[in-house]
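Working notes, structure below.
Removed: one protein chain of the complex. Kept in place: all other protein chains.
Moving on, here comes chain A:
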Amino acid sequence: MPEGEVMEIPPIDAELALAEVRARRAEVVDANLVPGWFWPSIGVLMLLFVAAVETGRPWLVAAGSVAYALGLATLIAALLRRSRVQVRNTLIGAHGAAAIVVFTLVLVGLGVGLGLALAALGVPAPATIACLPVAAGLAFGGPALMTYLRRVMLARPLAGPR
């Protein structure tokens, strides 16, 4: 067929083919999203670790650190085990990347800012208390971020920017 010429197939077949492409993209995106259980798990782990460190008791700090390291390693290993595909970076795009950066900065800013403020006010266990909204932000915000990223990735043009 000469270059640039479009072979004529029935329009319904073309539409069905495009629907297939969209459905397959959704499968890839869904296989890539961080699962819901990850977010509260990481929040609880972080909270326990900060609380253990803040006690200042050496044995508790040591136990908390070991538990945190083991827990984190287990979570990451579980994530990697289910990862059989890597979504194309261009699908996430600038909006998706910005959402991830903003999500991270908000949680870090919230935790550090609240912790410093509580410490300045002389509140006991400021880091642990400051970690509570961060853990909640991870538990609830993580799935919301995934929902947003899914929408962004599925809305990209089918042929996609390269």
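What we mean here is this: a residue touches a chain if its C-beta (ideal position, glycine included) is under 8 Å from a C-beta of that chain, and two chains touch if they have at least 3 such contacts; residues count from 1.
Criterion: contacts and distances are computed from a predicted model.
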Chain excluded from display, named as in UniProt, from "Transcriptional regulator", "proton-translocating NAD(P)(+) transhydrogenase", "Branched-chain amino acid ABC transporter permease" or "Right-handed parallel beta-helix repeat-containing protein": "Transcriptional regulator"
Contact with the hidden chain (one of A:63, A:102, A:123 or A:155): A:155
Residue of A:66, A:85 or A:144 touching the missing chain in the full complex: A:85
Footprint left on chain A by the chain that the document does not show: 1, 3-9, 11-12, 14-15, 17-18, 20-29, 31, 84-89, 91, 153-155, 157-160, 162
